[in-house]
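With one protein chain removed, the remaining protein chains of the complex are shown where they sit.
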Amino acid sequence: MSDTIEKTVEEVKAEGKGFISRRNFLKGLGVTGASVALFTTGTRLLATPEQEPVSKIPLERDIYWPERLTREQLIEMQRKMLQIRWYDRTVADKMLTEKGFRGYMHGSPGHEACAVGACFALNKDDWMAGYHRSHHHAIAKGANIRKMAAEIIFKASGTNNGYGGSMHIMQADVGMLGEDGVVGPGCCYGAGAGHALRARGKGQVALTFGGDAHATTPYFHISLNEAATHKIPWVYVIENNQYLDARGQHISECINVDDIAIMATAYNIPGVVVDGMDVLDVYNAVKAAVERARAGRGPTLIECKTYRYYDHFGVRGAEPGKLGSFGLGYRSDRELLSWLARDPIDKHRKTLVQTGMLTEREADALEEEVKAEIRDAFRWAEAQPVPRAEDGLRHVFVEEESVLPRMLADCPPWKTYA
Amino acid sequence: MSDTIEKTVEEVKAEGKGFISRRNFLKGLGVTGASVALFTTGTRLLATPEQEPVSKIPLERDIYWPERLTREQLIEMQRKMLQIRWYDRTVADKMLTEKGFRGYMHGSPGHEACAVGACFALNKDDWMAGYHRSHHHAIAKGANIRKMAAEIIFKASGTNNGYGGSMHIMQADVGMLGEDGVVGPGCCYGAGAGHALRARGKGQVALTFGGDAHATTPYFHISLNEAATHKIPWVYVIENNQYLDARGQHISECINVDDIAIMATAYNIPGVVVDGMDVLDVYNAVKAAVERARAGRGPTLIECKTYRYYDHFGVRGAEPGKLGSFGLGYRSDRELLSWLARDPIDKHRKTLVQTGMLTEREADALEEEVKAEIRDAFRWAEAQPVPRAEDGLRHVFVEEESVLPRMLADCPPWKTYA
Amino acid sequence: MSMKGWFYAQMEGIVQALEQLGTDDFIFWYEATTPIATAPGLPTIDLTKKYGEDRVRYSGLDEMWYAGATLGAALVGSIAIDWHDMYMANPYPFEIVSQHAAKLHHMTGGQATIPAVWVIHISGQGPGLAGQHSDYEADSWYAHVPGVRTVIPSTVYDAKGLMITAVKSKDPFVYLNGSAFRALSDDIPDTPYEVPIGKAAVRTRGSDLTIVSSGQGMLAAMEGAQKLQGDGISVETIDLRCLNPMDTETLVKSAKKTGRVLTVDQSKYTLCPGAEVIARIAEFTDGVKFKRIAFPDAPPPGAPEMFNYMKPNGTHVYEAAKALLRK
Partner (left out) sequence: MSMKGWFYAQMEGIVQALEQLGTDDFIFWYEATTPIATAPGLPTIDLTKKYGEDRVRYSGLDEMWYAGATLGAALVGSIAIDWHDMYMANPYPFEIVSQHAAKLHHMTGGQATIPAVWVIHISGQGPGLAGQHSDYEADSWYAHVPGVRTVIPSTVYDAKGLMITAVKSKDPFVYLNGSAFRALSDDIPDTPYEVPIGKAAVRTRGSDLTIVSSGQGMLAAMEGAQKLQGDGISVETIDLRCLNPMDTETLVKSAKKTGRVLTVDQSKYTLCPGAEVIARIAEFTDGVKFKRIAFPDAPPPGAPEMFNYMKPNGTHVYEAAKALLRK
């Protein structure tokens, strides 16, 4: 790690290095103009095109991390984003068209770059905690997609054996601590996990994903404060899609600052705003933060400006075969279109094609391959058995086969002692 | 309110106005050099001699509020500080010397200027929430000292009729919401009170006092965030005495910033550091914040750098008739002495004498008067009756005379239904 | 009398209670449910319009904040309501309710009054949401806290009446609001009325067997009672309505009459409200036979197969009652 971490933005800028950006990187590859100009959303929160540190402590900037990715990795990023996209589009279409489909989703389309960019910065044995909207996180961290498809329709062979469903997918063996139906605590147990990992001394780090509303919860403060004070190897990635739930409350009505990242100032740690629609931008920042954490320099708060194409929950305003939810009332279709125009998958595809890593045909083929894979996954899932009713009494404890069916007239002790 | 509130510190400074300080005020009165140079505490948190806004939004600075206080008010400040000092010194001495004395205290000596400076900025019908160390707040807000003396020894005629004791003194009719044995929530219900007061439309404001450890609690963040977002007329005064409890943990081990006031940046509100040993400095800042709140401009976070002369709780290291606790281990006696040298009562006395508001004799007489008053209060308290045992079952509800004595063999329903 | 939905009844209760108190000094925090209620042929109730945005405040996602803010508003004398409709966040207000709201009147020797209501939604209703979003435990948590009244309506009539009682009271209330009742409508009075605290409601009168339940447990209890009546069994069904204080007298009198008591809870078995019911009856009368059914001591699973198996229903009640009658 270079010393520049401890310098101010201005100093680094003055030195004329450190700000090796996506633009420069692409320029280096002979590609310019690839980044689409960012749309603004009125007077609301702006996405910023370059990763500008908000707090006084900047992240290390003299390495542009994506430069070090291989062609295979850059293509793998695209594959993962496509998997996420088609997984959720498939769920959306099923919700719209299949009577009796018992899955549901908090759709992640729009957020793909956040999940994939961040998870690519992690090793397999690093841990990641999701939130309620975490299909994309699970896939990005390498969860089994078939089992995920089975889980959201509560099949006995789902990731969680049908106990959890869409909001609680966990896959421990790929380092996914799980989604969380309660908004907020993920940062707290994520940072706690980081604390334990440091003690273990194997250089692992932990990462928590959160929505913008995380910034309004009690856990946000205590976790950042403690993680900063104790230099816990932990990265906090906020996917600021600007809205809370299906009421459509805008985050600007819930906090008094333009960028959540500025809150890092209260903890004297780097707070960074990145373009959440650019997988390389996200990767660059998270990778720098992960390196910083691994080096014992403590946590980083990263805010990805992003957007969710669907409604908060479910498929209101969506049409089969079409991406996104329109006419939601709390947001304009124009706003949605402006974000669709910056789609992270289109963008990365362009990068891959323009840099000669994929031909247009190969890019198409990749997409078809993923679609087939997802189609298969859901077919497999549908063929799986449902759980047995009595199994609801199992898995309450590791050390107890099952608990008693206390709703039954002949619950065992009744017989035993009567 | 002038427009300067929305300007940056630099702009205001450039205009050459706004920073009318204690020094300037005293200079205007022909007194200079009255403020004692501040001691530092090694590499730890520094008290800053002038009230420097920490966040980007400064408090209005073109009025030096103490200038508008009458002689009577300036003397009344001294009286209140003396009452606090002698109330707690008396408790300390009694704890040290009277076997069977059943009161206790989290001593406030050292903090007098914080309480008095802040409460003088409030009207009687403004509300104030204390914390566990709030003898000084109660007295500063005008609570009945006799009844307080009775309360801490659990007399039936104490402020709380003996139900509360030292940690829970409340006096509603002077706008004191009460102390709190749980560290943290006071900011939350304080700000909630402010919200309700605004709706009532009578221009009232609410103020919460907190210790430095408040900054580590979940309530700190959510209250400041919501109060800032909704521009709640509320002022948050942190008395940073640098230590947590009797373990002696220093606040710098619990937060990652030098000044708690910087945390205001996360909420885009003024965050101000003041000299908590200078009653006028505290008053000036809190008064500006109160005016700001009343004008509908939202909350302010004010950090008073201060010190507690006694141990966290009780009288370890103290001697009868002597001020302060020495030899505590977790802090050096030298550090304590350096703060004693900046005593807020001595300082204000000097101001009063040097500005001709009191002669030395009158100042002495004031002190004697207060001592006698406190002596009387404790005498009165000791003569008061203790509560009746069964009264513990009363006051559980407003609308129920008393609850049932469920520890008794003959608890009423037993008889009724048997 | 007119037909009103559950929510309309509650909103009407709030407005009428404030009218009776003659005050507009009222603060209401909400999260997911906009306080606008309609009912066919009746005027729309819109709390925000009526009292203004400074009093009726949408407060984002931070349940801990508005639980505490509610206390603060009440402490300075406003009637304050925390409309806590995020059941997965039920433990959040717990600190403020148990350590502050429930203790301050006593701890201040009668000075502090807390005219506040924490309307805490409990769910546990549908399958598919799993552990956190379909939980039902908060009844016993809050009912074990002294210094606060814990009520739990299961009829539209009580939803309104208990709301009026709670809002008018100078004491703090926890008003548990079962999500299963959201779709319920009933013909209830238009004029204000109170449901007294500490008085259980006898929903069916009978002499063979007493069934005691509360909140959403009443759905299974009533279904079971009907089936039993179909078999010619005379069932007395008691709806606690108020968990703390609990109506010992009604319970004991019914138990003395029938000699058999079945408790039904959607809450988790261990220390469910039914445990308190049985303990009270057993303490104050002899020779009664008891049976208790409840949700097993397990989190609710997501899969409908498992969840529906575990949630007590009318058949469970019917069979348990039969077993108890054979005892």
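Should a chain be cited, it is by its letter among A, B and C, assigned in written order, with residues numbered from 1 in that chain.
Throughout what follows, contacts are C-beta pairs under 8 Å (C-beta built on N, C-alpha and C of every residue); 3 or more make two chains touch, one makes a residue touch a chain.
Quantities reported herein were computed from a predicted structural model and do not represent experimental measurements.
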>> Quick check: which displayed chains does the absent chain contact?
In response: A, B, C
> Out of A:Ser55, A:Ser223, A:Asn268 or A:Ser325, which is the one that touches the chain we can't see?
Replying inline: A:Ser223
> Thinking of the whole complex, not just what is shown, which of A:His111, A:His195, A:His214 or A:Lys347 touches the missing chain?
Replying inline: A:His195
> For the chain left off this view, which of B:Glu98, B:Asp125, B:Asp173 or B:Glu253 is in contact with it?
Replying inline: B:Glu253
> Among C:Met3, C:Ala275 or C:Leu325, which residue is in contact with the omitted chain in the full complex?
Replying inline: C:Ala275
> If the missing chain were put back, which residues of subunit B would it touch?
Replying inline: 102, 104, 154, 156, 160, 162-165, 167-168, 180-184, 213, 216-218, 244-245, 247, 249, 253-254, 386-393, 396, 403-411, 414, 418
> If you put the missing chain back, which residues of subunit C would it touch?
Replying inline: 88-89, 91-92, 94-95, 98-99, 102-104, 106-107, 130-132, 135, 137, 140-141, 143-147, 243-246, 267-280, 282-283, 286-292, 296-299, 301-302, 327
>> Using the document's contact rule, name the residues of subunit A that touch the chain not shown here.
In response: 127, 129, 158-164, 168, 170-172, 177-178, 180, 182, 185, 188-200, 206, 218-219, 222-223, 225-226, 230, 394-400, 403, 413-414, 416-418
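The definition used in the following text is that only the chains that are shown with their structure count from here on.
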> What's the chain with its C-alpha centre farthest out from subunit A?
Replying inline: B
> When the centre of a chain is set as the mean of its C-alpha atoms, what distance in Å lies between subunit A and subunit B?
Replying inline: 45
>> How many angstrom lie between the centres of subunit A and subunit C, each centre taken as the mean Cα position?
In response: 38
>> Rounded to a whole Å, what is the gap between the Cα centroids of subunit B and subunit C?
In response: 41
> Residues of subunit B that touch two or more other chains: which are they?
Replying inline: 218-219, 222, 225-226
>> Could you pull out the residues of subunit C that touch at least 2 other chains?
In response: 60, 62, 64-65
